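With one protein chain withheld, the remaining protein chains of the complex are depicted in position.
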Amino acid sequence: MIHIENLVKRYGDLVALNHLNLDIKEGEIFGLLGPNGSGKTTAINCLLSLLKYDKGDIEIFGQKMTPDNYEVKQQIGIVLQNVAVFDELTVYENIDYFCGLYIHDKNRRRELVEEAIRFVGLEDYRKTRPQKLSGGLLRRLNIACGIAHKPRLIILDEPTVAVDPQSRNKILEGIQELNRQGSTIIYTSHYMEEVEQICTRIAIMDHGRVIASGTTEELKKMIKTGETITVEALLLTEKQLQDIRNLPHVFDVHYEDQILTLRCTGAQHNLIRILNYLQSQNLTFGRVFSELPTLNDVFLEITGKQLRD
Amino acid sequence: MLHLIKYNLLVKLRNFNMVFWPLVFPLIMATFFFFAFGNLNDADFETVQVALVKESANPVFVFFLDQVQSGDSELIALHEMSEKDALDALSQKKISGIYYEQAIPDLTLNGQGIPESILQSVLESYENNLHTLQTILKKHPSGLLSALRQMSDTKELVREVSLGGKTIDGNSQFFYALVAMGCLYGCFIGFGSVITLQANLTALAARRCITPTHKLKLILSEQIASFLLGYADVIVLLLYLRNILNLDFQGQFGKMLIISLFGSLIGVSMGLFIGSLSRLNEGIKIGIMLAISMSCCFLSGLMNGSMKDTVEKHAPIINRFNPAALISDALYCINVYDDASRYYRNLITLIVMSAALVLASFLLIRRERYDSI
Partner (left out) sequence: MTVFKGYLKILKKNLGMLLIYLVIFFAIAIALQASARKEHLGTFEKTRINVAVADRDQSELSRGLIRYLSTIHNVSEISSEPSVMQEELFYRNTSYIVQIPENFYQTCIEEEEPLSVTKVPGSYTSFYVDQQISTWINSIRTYTAAGFSLKEAMDASMELPASEVTMYKGTENNLETPPYIYYFRYVPYLFLAVLSYSMGYVLLAFQKEDILKRMRASAVSLRRQNMEGLLAMFMLGAVLWLISVAGVCVLFGKEFLTSPLIGYYILNTALMLGIALSLSYLVGIFVKNSNMLNGISNLLSLGMCFLCGAFVPMSIMNKSVLKIAQFLPVYWYESINETLAQYKTLPVPVAEEIWKSMGIEAMFIAAFVFMILAISKYKQQG
């Protein structure tokens, strides 16, 4: 459905998009993950033909994407990072205005607007103006304006920044519902938990390129880490540390401030092995954590950086 | 399209600042003008202080001066004093001049202003009348009495009329220039509205640009909404000038409405066009707009009536294209000259210019992709 090939965008000397390649299939909830500055928003803007790019091909629905390809635009809905509504119009009027840019039939539009309001849960705020809405409600309005016309493709650029947990959940559920109703979703974020939660396929970006892509499981299989074990309040001698390093399946050991962090490849009984060792040494310790790899780990291993800065 | 215009209007009308200032500012300026010029023609001069120094007897002259002093307009106030005192007072500007009572009266002045002109006119008047009477005495002495009677029965001898037969006020042109400024002021409305369509400036604009609605429709709807607002402001101004301040706008209101329609259109279009120049930063764009509108108004005589004449003599082509000049001139044609052909010529120029500006704006914005957002 969407095909981006060799996209290059430079701002002077800075290369924002470095031969970006991306393919998105119909029906997916596609996540674009990456730290700030990796080029996610730039890629989206180029995709929408808002931004000039230096090289590359962009196709949507099989057609070349240009600023006046109105047929394609008709089927896209966007929810941008910054709230894009008229301060002077009420909630209802805002949704009606934007829907009206896509749907010209008055009656159908009225239905769609009502549906959109119900969908985001703003029934009580129809006549309220954006200045009086809290951050979360404002985001919901932002979304409603972008999806009221039931587009085939919905692009959401960091829609949950600065949003309270309740609204955030509602938003994520809403996105999944929209997908169920038939829209393809592109979702960019730097919050990996969200992406992990709802996306069917994910691409991780850094420095203007896709550095890994696939489903969550596929991504996690790409890395060595199968398990991360953390033991707190532990006193170790140098010898003991060395022993732990030599335990099977352990490939990374970090010990600081009496906290031991182990990374092991995926295998069974890693935790039991380490606990047995500690017991054999008669060591006391505080809390123990065992975590499965997260996307952050994926990113960390591939780039050597943290996802969340 | 109607959907777009309706919402554009709604957005503008609910924005207090966008509605209030373009409406109120020209009204306040008109009121200021009214007070500044209002009574210019009723030469509201202060009574001129003048000394009378007796050199040798000339009762006729003194009688004449007394008449002037006690006349309705209180033009002068006489003070008898010695020459030395008079010269002192003159140098300290306590009086504006010294009349010397002698066979052939003399006037000494210390400056070149209106009071001095008045004193000179009074003296001239005396000498003219004297000369007249002397001539009559020489040639037809019997008619002296009738002559005197005639002289004391002064009336308005010259009356200013407009060529269409209506009387005019020499200051009307300031107000016509003010209406032109009111029309051009719509440029701020147009400017503000096109900014909301530039995707590199706001997220709202980006969202609007991403829709399948044709860019031209978006621009046109913005322009129409801005124009309606601007035009309404100008109509209010016209009504204020005509009906409340009762100025020289008594000509055909319909024609005035038409000319201000296109005047507003040009103002709004100009703002739209300048706003579309996306490569410049906002401050500079506003500066350009102000510069253009102020210069246009200035060249059409807003601050100084004779500016338009100077332009006419040295660079008349400017007057043919300066929208402010076109508008104020057309108003003149309606209210004063009754010159239909020139009116239509101005009108057509205005129409063509506005269409060109709208087209230019469209071309600038329509297929825009930005270097950076």
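A and B are the chain letters, set down in written order, and residue numbers restart from 1 in every chain.
Basically, a contact is a pair of C-beta atoms (placed from the backbone, for glycine too) under 8 Å apart; a residue touches a chain by one contact, two chains touch by 3 or more.
Here the structure is a predicted model, which means the values were calculated and not measured.
K.L.:
By the document's own contact criterion, which visible chains does the hidden chain reach in the full complex?
P.N.:
Per the touch rule above, the missing chain touches B.
K.L.:
Kindly state which of the options B:5, B:62, B:87 or B:236 is in contact with the chain not pictured.
P.N.:
Here the residue in touch with the unshown chain is B:87.
K.L.:
For the chain not shown, which residue from B:55, B:74 or B:106 touches it across the whole complex?
P.N.:
The one listed residue touching the chain not shown is B:106.
K.L.:
Which one, B:1, B:24, B:60 or B:352, makes contact with the chain that was left out?
P.N.:
Selected residue, touching the omitted chain: B:24.
K.L.:
Kindly note down the residues of subunit B that lie in touch with the hidden chain.
P.N.:
17-18, 20-22, 24-25, 28-29, 32-33, 35-40, 43-44, 46, 87, 90-93, 104, 106-114, 116-117, 120-121, 123-125, 127-128, 131-132, 135-136, 139-140, 142-144, 146-147, 149-151, 154-164, 168, 170-174, 188, 192, 281, 283-284, 286-288, 290-291, 294-295, 298, 301, 303-307, 309-310, 312-313, 316, 337-339, 342
One rule holds in what follows: only the chains that are shown with their structure count from here on.
K.L.:
Averaged over CA atoms, how far is the centre of subunit A from the centre of subunit B? Could you give it in whole Å?
P.N.:
63
K.L.:
Can you list the subunit A residues touching subunit B in their complex?
P.N.:
Against subunit B, the touching part of subunit A is residues 11, 45, 48-52, 67-68, 70-71, 73-74, 76, 78, 80-86, 88-89, 93, 96-98, 100-102, 104, 145-146.
K.L.:
Could you pull out which subunit B residues touch subunit A in their complex?
P.N.:
3-4, 7, 10-12, 14-15, 199-200, 202-204, 206-215, 366-373
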